[in-house]
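The complex is shown incomplete by one protein chain, all other protein chains being positioned as in the whole.
For clarity, chains are labelled A and B in written order, and residue numbers in each chain start from 1.
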Amino acid sequence: MFVKNCWYVAALAAELGRTLLARTIAGDPVVMYRTEAGLAVAMLDRCPHRLAPLSLGKLVGDSLECGYHGVSFAPDGRCVRLPGEERIPPQFCSKTFPLEERWGFVWIWLGDPALRDDSMLPQDFRFQDEPGWCPMSDHIHVSAHYELLVDNLLDLSHEAFLHMNTIGNTAVAETPARTTLDGDRVEVLREMPDCTPPKLFVKAAGFDSNIDRYQRLSYKSPCYVIIEVRATPTGRPDDPTRLIWWVLNALTPETESTTNYFWGLPRQFRQDDTALTDMLRAGITRTFEEDRQMLEAQQRVVVQVPLDSRTVYTRADQAPGRARSMVAAMLAREARAAAQATEKRSDEAA
Amino acid sequence: MFVKNCWYVAALAAELGRTLLARTIAGDPVVMYRTEAGLAVAMLDRCPHRLAPLSLGKLVGDSLECGYHGVSFAPDGRCVRLPGEERIPPQFCSKTFPLEERWGFVWIWLGDPALRDDSMLPQDFRFQDEPGWCPMSDHIHVSAHYELLVDNLLDLSHEAFLHMNTIGNTAVAETPARTTLDGDRVEVLREMPDCTPPKLFVKAAGFDSNIDRYQRLSYKSPCYVIIEVRATPTGRPDDPTRLIWWVLNALTPETESTTNYFWGLPRQFRQDDTALTDMLRAGITRTFEEDRQMLEAQQRVVVQVPLDSRTVYTRADQAPGRARSMVAAMLAREARAAAQATEKRSDEAA
Partner (left out) sequence: MFVKNCWYVAALAAELGRTLLARTIAGDPVVMYRTEAGLAVAMLDRCPHRLAPLSLGKLVGDSLECGYHGVSFAPDGRCVRLPGEERIPPQFCSKTFPLEERWGFVWIWLGDPALRDDSMLPQDFRFQDEPGWCPMSDHIHVSAHYELLVDNLLDLSHEAFLHMNTIGNTAVAETPARTTLDGDRVEVLREMPDCTPPKLFVKAAGFDSNIDRYQRLSYKSPCYVIIEVRATPTGRPDDPTRLIWWVLNALTPETESTTNYFWGLPRQFRQDDTALTDMLRAGITRTFEEDRQMLEAQQRVVVQVPLDSRTVYTRADQAPGRARSMVAAMLAREARAAAQATEKRSDEAA
């Protein structure tokens, strides 16, 4: 069960073009493409005629033609060709989904289009697009429920055990974090003065001494974890040798046991150094691969033993716990609205 | 759930010999072989002793010896050897199934042997055996429910989109077909005068002009679609350059999500041209592979979204729709008969 009245990252902007892209998003099969003018389009990946996946079809101009019997749909979902039939029944259309292209990502709204709310886009992703910042983004597929990925990112003490070859140092495990839970605000702050720099930090920024490391995580329901990262040489906060980046995590559910993990890593130092960009992409990918292995092993356990069967919680479990409550609340709200709509329809019918 | 009191193609006649052939047919595991005299035999592929598949055993003369503990069964199912036991209990036998070898195919009757009805064999398959005709047959495995294959064959407009490299031309999509539904008669007729010949037709018959193309489909419940095909140069119906063949489709269900698709393609032109036979086999196999990919994609959708959840139907859906009703009626008839038999037994017991 997934929240539907919200934005999910459906694709990197660069993934979309004149080739059909099929992707399951929060349980819904979606096919995406760009019109000849470059506008991004998303349709349910299922022809209303005989349920064949439209992604096996082809683009004819701006329309998508089903590969089975040639039924064609315009970008707004209207059927524009029904071979061998004289007239096209008006209800013969393809379901489409609102898309919003922003900050190098394509966002999809799977729920009620009338409830579309652009203010629900996580604004911190804007750093991918901000002057003075160098953007970088990519995605990996993880065979684990997206909430396990949220858990993972909201407790970064794991960097000291899983990621010692890249972004981990012992300080993230030894330094308790301060968690702020205030309404919908979930924030975890960890300040690590005078600590050993992680290997990837040394390679990226050239530190030759201990650093003051700063991590501020914030969670935005249902699937966004935003991490502000700063590191400066200990005692020299204004040294030009410094590391400033954001890790923008969009954990788009695919199925109940899989996730398309989209990420951005805009940085505000050595912005024009493309070799650094390549090195960072490799380092971050390696890091997330380490997460992937652990998350997939954890997933195999939690399908058999529910995570909430645990009896002991630590302070580091506070933020992940609140995140899960917030998702549960969103789901309950949507279920309530659906029940009310059903009731209203039956009242009107009576 | 499958119709049982009917004939299914179990194998090509050429597949059966002195090697055990295991095949699941409409959910029933079956092992088949020929006796030394060449008679085809079919048994439940399950030793009554410890349920090991008999197909892992071996033939000893005309008997089938289980590979696990050596229990042996004659072609009529009688146990003829029970190693280490002095007497063989009479109920210790293997279930056998009536087989009928005809027209190059081996047909099996899975239901009540007392209801066996040879008139239910689809007589049009006889063209595989008729003087003046060149037979050809083969089979492929498709991971889709057999009714999706019936649907596929009863709406050939798809040839214009899926099979343009072999048997498709645009005429099959643009020319509406005439559907006749009259009791158990389901027929779809499409006459396409003065159309471009499909690529495979040109290769097969050497057309150098437009053709008059004729397609007559008929459905025989539960799983037969017979297609009569004719093509002659436009305006020259008696030209010796012509194409006449039947496509005989036997869509034998394997499981609820898989089908063994047996087909014949007897032709009445250039009967002795073996190079043509080879070319046609390759062309038809390629065509059915194109179907297979689409059908398997469609199957993955319909296991999640039932096909009858659709709200809009086209005229081309009439014949497939009637075919499904006919199968449903056969299933209902069998369920009713089973219920009556149960009732009768309990009346007798009372």
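As a working rule, contacts are C-beta pairs under 8 Å (C-beta built on N, C-alpha and C of every residue); 3 or more make two chains touch, one makes a residue touch a chain.
Being a predicted model, the structure only gives us computed values, none of them experimental.
When the full complex is taken into account, the listed residue touching the unshown chain is A:Ala160, out of A:Ala160, A:Val186 or A:Ala250. One of B:Leu59, B:Leu82 or B:Ile244 touches the chain omitted from the figure, and that residue is B:Leu82.
Set against the missing chain, the residues A:Leu39, A:Leu115, A:Ala297 or A:Ala341 yield one that touches it, A:Ala297. Mapped onto subunit B, the footprint of the missing chain covers residues 29, 46, 48-53, 56, 65-70, 82-86, 89, 91-92. Seen across the whole complex, the unshown chain contacts subunit A at 151, 155, 157-158, 160-162, 173-177, 293-294, 297-298, 300-302, 305, 307, 310-312, 314-317.
Basically, only the chains that are shown with their structure count from here on.
The geometric centre of subunit A is 47 Å away from that of subunit B, both derived from CA atoms.
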